[in-house]
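Just one protein chain is left out here, and the rest sit where they should.
On to chain A.
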Amino acid sequence: MAYVVTDACIDILDQSCMEECPVDCIYQGDRMMYIHPDECVDCGKCMPACPSDAIHWEHKLPADAVPFRDAAVEFFEEHEQASGGAAECGPVGIDHPVVTQAGGRA
């Protein structure tokens, strides 16, 4: 487990985090980015890179962000093609229900 993208990313998808990630473990869903919990090396480079402050560390996670930690685990269990590097994988194009059901941004 690792760094976690949370709702501040929804419909923003800035992707600065993808560029910063040294191991290319941040995958694009449809409305949000997802960090692969098994591929993340906990280096923390993505967190300051995010202009939306959407990324938190699992070990210092705000309580309301917990569903997004679980969502990341389930997302990658569901979409096995999202592994081995985000660049090669490309956008997955689908989201976890937690994200799908989230409200839109004004």
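Following the convention adopted for this analysis, a residue touches a chain if its C-beta (ideal position, glycine included) is under 8 Å from a C-beta of that chain, and two chains touch if they have at least 3 such contacts; residues count from 1.
The rule is simple: contacts and distances are computed from a predicted model.
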{"item": "Options \"4Fe-4S dicluster domain-containing protein\", \"Histidine kinase/HSP90-like ATPase domain-containing protein\", \"Molybdopterin-dependent oxidoreductase\" or \"ABC transporter ATP-binding protein\": UniProt name of the undisplayed chain", "value": "\"Molybdopterin-dependent oxidoreductase\""}
{"item": "Residues in chain A touching the chain absent from view", "value": "20, 22-24, 39, 41-45, 48, 59-60, 84-85, 87"}
